[in-house]
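What follows is an incomplete set of chains from the complex, kept in their original frame.
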Amino acid sequence: MFDKYKDECGVFGIFGHPEAANMAYLGLYALQHRGQESAGIISSDGAQLYSHKAMGLVADIFSEDVLKRLPGYAAIGHVRYSTTGGSHLKNAQPFVVDYSRGGIAVAYNGNLVNAGLLRDELEAYGSIFQSSVDTEIIVHLIATSKANTLTDRIADALKQVKGSYSLVFLTETQMVAVRDPNGFRPLALGRLKDAWVVASETCAFDLIEAEYVRDIEPGEMLLLDRFSPKSFRPFDKAPYTPCVFEFIYFARPDSNIFGANVYAVRKNLGRELARENPIKADVVIPVPDSGVPAAIGFAEESSIPFQMGLIRSHYVGRTFIEPKDAIRHFGVKIKLNAVKELLKDKKVVVIDDSIVRGTTSRKIVKMIRDAGAREVHMRISSPPTTCPCFYGIDTPTKKELIASSHTLDEISKYITADTLKYLSVEGLYKAVSDAGASFCDACFTGKYPVAFPAEGREPQLALFK
Amino acid sequence: MFDKYKDECGVFGIFGHPEAANMAYLGLYALQHRGQESAGIISSDGAQLYSHKAMGLVADIFSEDVLKRLPGYAAIGHVRYSTTGGSHLKNAQPFVVDYSRGGIAVAYNGNLVNAGLLRDELEAYGSIFQSSVDTEIIVHLIATSKANTLTDRIADALKQVKGSYSLVFLTETQMVAVRDPNGFRPLALGRLKDAWVVASETCAFDLIEAEYVRDIEPGEMLLLDRFSPKSFRPFDKAPYTPCVFEFIYFARPDSNIFGANVYAVRKNLGRELARENPIKADVVIPVPDSGVPAAIGFAEESSIPFQMGLIRSHYVGRTFIEPKDAIRHFGVKIKLNAVKELLKDKKVVVIDDSIVRGTTSRKIVKMIRDAGAREVHMRISSPPTTCPCFYGIDTPTKKELIASSHTLDEISKYITADTLKYLSVEGLYKAVSDAGASFCDACFTGKYPVAFPAEGREPQLALFK
Amino acid sequence: MFDKYKDECGVFGIFGHPEAANMAYLGLYALQHRGQESAGIISSDGAQLYSHKAMGLVADIFSEDVLKRLPGYAAIGHVRYSTTGGSHLKNAQPFVVDYSRGGIAVAYNGNLVNAGLLRDELEAYGSIFQSSVDTEIIVHLIATSKANTLTDRIADALKQVKGSYSLVFLTETQMVAVRDPNGFRPLALGRLKDAWVVASETCAFDLIEAEYVRDIEPGEMLLLDRFSPKSFRPFDKAPYTPCVFEFIYFARPDSNIFGANVYAVRKNLGRELARENPIKADVVIPVPDSGVPAAIGFAEESSIPFQMGLIRSHYVGRTFIEPKDAIRHFGVKIKLNAVKELLKDKKVVVIDDSIVRGTTSRKIVKMIRDAGAREVHMRISSPPTTCPCFYGIDTPTKKELIASSHTLDEISKYITADTLKYLSVEGLYKAVSDAGASFCDACFTGKYPVAFPAEGREPQLALFK
């Protein structure tokens, strides 16, 4: 599956490195898959913060010139997801402000479920908002804290918020990394010579040759400055419920998150899927890129040959001009093309990671059938997505999720597959057993680990356009 | 004189016009001389604010596409001055935020003398700052007001600030124009069919064919909405002290401000200058463009022929690459060139509006001398600039003002003129007598109409770069 | 008058300077008024040519980075005029090609009257054309010459062309400057330390502090290389007929061309105009910028006070968005605004350099009248423009020239002036008598010094768009 979901973001931080901004740049580059809309880096030379943020891809935003203007031994960075509307520079991160204690910058991955209430309260006390991102709320809460230390102020602020957050803060002299008590989003700690590094995923460590040390723990606040790292536990204990969807779709397969390797878990998902629904077929093909490891696992388990039956184009730009003279399932065609020779007269099993609205799956099934396939069997390496995410994944509303209101048969018919099977929740848990954790599986089960206002997600405040 | 000073800004507002943003665009275009660094327009369609701000010139920033995305019947706009450092998009205006009562946008021309104190206070109460402009302070003060109406909240806020301000506010449904009690900066009210218009200078009315109605009065707050305009006087009465330097340098000669025409006043300045210091010479030449009317006045009064002896280039870009192989007085040469035929073997009177550091005057005198002039007599159409401005003109510090520490003779010698004469303060007042007002002449006299912290201007808070 | 005509171009060359490209950049900057559409520089380090051309203004095109990529001790440059259609990078100059003798670059100002015939002939022999500029024809002719030296090949080529040309050629090791036998376009020779410089106007010398030596003479071909300059006279003698319109409108007032100063000539034009048609009035105002010296001359001669009654905006961008809600004489308004105080109830004489179609003059007269003028008397500092130029000035067709088919009274009525007077051809010659030359005055008299195909100018070959 490609770009069906948009992750909130990727965060990165480094403290104690002579080329901090350069390392942040490379780290963000490795995290680019977590957000392609905008990117930013804030650095500190101990006396002052330096900032550069822009719309676009990391490799386009940061030139040598720009990086030179980001001096210092500490830096944090952020990549943000891409949407068609509501994408404005003012929402780009890291967020950076002046307040009574000096400058502070924040890079945020997650989503607050009580953002609307907090914002209303803050505004009632006279706060002004210049963006529509949750990060601004957190900064307001820090600025109004009466506590004396940075970590206490951050703790004060975060005790008031509910939801998911993996955060990296930077002031002129300190860096703080925090993960919410449930540990929804990943955040790893690494070491690069004398410097400390934090990143959403370990693939960022690999590029800069940092060594993975451990995950920032759920509910942990880690202070990095010129002294030894200092760990704080200011929050009430909560069940550890990392986002299982990071394994299924978001994270890069070469990353390790929540104690397991993403590629390995995805392969397990494919294996379980094959076990649960045995089928005889001529070929197993993935919807690239996210479906590849699951398809390999499925192929291994089922002994059906694996092939790259759909070729993905990697040159897709931001907008694409559709000819008036309509082309069938155009939107999918500019990204995928079927290898007819592999599919002709074949009984095909196609592996995708999930189905959102069903429209893309429908186009993919047709594309495979147009390529001459005799039968098309869709297999999904996760359970039916029935509920929206409120913890940082940009899913559509419940109504738009096809599995929230349609039976398996109805969906199968809609996408015109010969058969359609999802992985069971049990199968999912078997596949992720290496990670040895409970998980947030709310998108499949509707069991939300952190309560939120009865009406569901408050509508995003429409700030000025 | 050219670009020696940088005016803080130009503001524009229109309420009740079907093409509000288009009119704001034209209005800003006419006010472009008041700020070439960045420009912005915020529009309202009654339900929502729409924003576009960018670095650069008005004609480059606003394309038809951009203007289409600024719908509605009301709009405010802003142009901001150009500096080499500290010029960031985050400081571009109009400033626009969400607060407890919805959205509010502000376009500001002026300068607060108690900005540092207010900012400290606000930060102490937990406010965060994302820019280094005074406007953000005003918005914070509005947001923390407990008053029930927009005008009361604005009054609450402005009662706390000291300094100069010509302001235009826009919410989803209302526009408010305010001028400080001293009336430092100009702000005029106009009428375009059914719409009300406000602008820093009347030249903006001319372009859109609005009719000048009257000035927004000192201390007046004018509410424009779907009802009749409503005038408020929330502030303590103060002496009317408009900025005399607007006449001398900033405003466009085709504008009327403070009840007089700028061109006419400048010509008077030249006439008085000639009267105070009679001289016999072959030719009077201006330093274009600002010196032209004064030179014409001087020529008329002295019966010395007027000529455009210095030709100005209008293609100067933002940066200019200086060759290694140094060219004499290079910085002036890319802007001005002497017409040798007019100056050769002549006794030349050159008219400029003011002298700041003296370095440019020195280059100009040399350029005229290199062109063959026998004598060069510099005449300045204002008194010596001895004190910095704290009310909105971006003058250098007192130390950098050559006239603050050097005698007339010393300056004359430094700039290598045969003679140098300034207009007297009395002459200045004669020239502006049409405007029939007292004025702020602090830059010449050091008499500051509004007190400010003893240390003088607080250093601009160095926000992150 | 502003931008009514578009000069073909400005050319510059320098040989023997360690910062040749930097000097070319400054030279082009000073010649920017001769063409704002595109600019280019070609440099040579003795072994190879280096090129950079782009659409836009000189100050925007050439950054320090770009200039670094133009090494060498010799360089030529070109600025080209701006039109709305037909403006393509492929037409940007200097033109640069490889041919049998190596590389050659050309910067061209002028127009060939037998371009169509030559192009047809060259195509018949198998030549291909990649642009629609005459320069490409000249290069083809050079490439097909069998002569052994560069100067002989250039001579071979130019003997075949008819029309006007001021040309600068650059090869890896030589520079050649040529002016057509009639000397239509200006081209001056200067000296900067050990380097030789050529430029369309002397204002380019002033900026780089080169010393004016002499004009390249009509029919002269000057070879500049590591030896002493060598002058050639390969063409048949022709009458010297420099373009009088350079004095009237194109050249910068601070330039000396054809042996006279442009400002001084323009002032003479104004004086003669006043002498020929005495009038009593309250004020004389120019249409800026080109009308200023003539208006000063007119004012001196007539003893009517001179004022800058029309203020010009210098921020006009390439495109301007006209509001739907039409503004009267909008096109003029974005460039000019009247100073009402100067014009109200006055009998106004307005000086312009020429009238093309009459539409702009009509708008200007109305603008002055709207400002309250009692009477508006238009005076033109040249004779009626009745015939198109075929030697390098981009005039419209004869049909579009209002004076080609309308009487003085009809034109006066059309532009709604109270009276309209042109300078006579005799007056014109008196004004330029300092230059002591016959001139090409074909635009006024229809007497074309160089014959051209009977049908008049062949329609520009519509290359692909």
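Note that the chains are named A, B and C in the order they appear, and that numbering of residues resets to 1 at the start of each chain.
Simple rule for what comes next: a contact is a pair of C-beta atoms (placed from the backbone, for glycine too) under 8 Å apart; a residue touches a chain by one contact, two chains touch by 3 or more.
What you see is a predicted model, and the numbers here were worked out from it, not measured in a lab.
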| item | value |
| --- | --- |
| Copy count for the complete homomeric assembly [3 present here] | 4 |
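Going forward, only the chains that are shown with their structure count from here on.
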| item | value |
| --- | --- |
| Central chain (distance from its CA mean to the mean of all protein CA atoms) | B |
| Distance from chain B to chain A - Cα centre to Cα centre, in angstrom | 48 |
| Separation of mean Cα positions, chain C and chain A [Å, integer] | 60 |
| Approximate Å spacing (C-alpha centroids) for the pair chain B, chain C | 36 |
| Residue list for chain B, restricted to those that touch at least two other chains | none |
| Residue numbers on chain A that touch chain B, as the complex places them | 42, 48-51, 69, 89, 96-100, 103, 105, 120, 123-130, 139-140, 143-145, 461-465 |
| Touch list for chain B against partner chain C, complex | 18-19, 22-23, 25-26, 29-30, 32-33, 36, 57-60, 62-64, 67, 203, 206-209, 252-254, 256, 261, 263-264, 292-293, 296, 300, 305-308, 311, 313-321, 323-325, 327-328, 333-334, 337-342 |
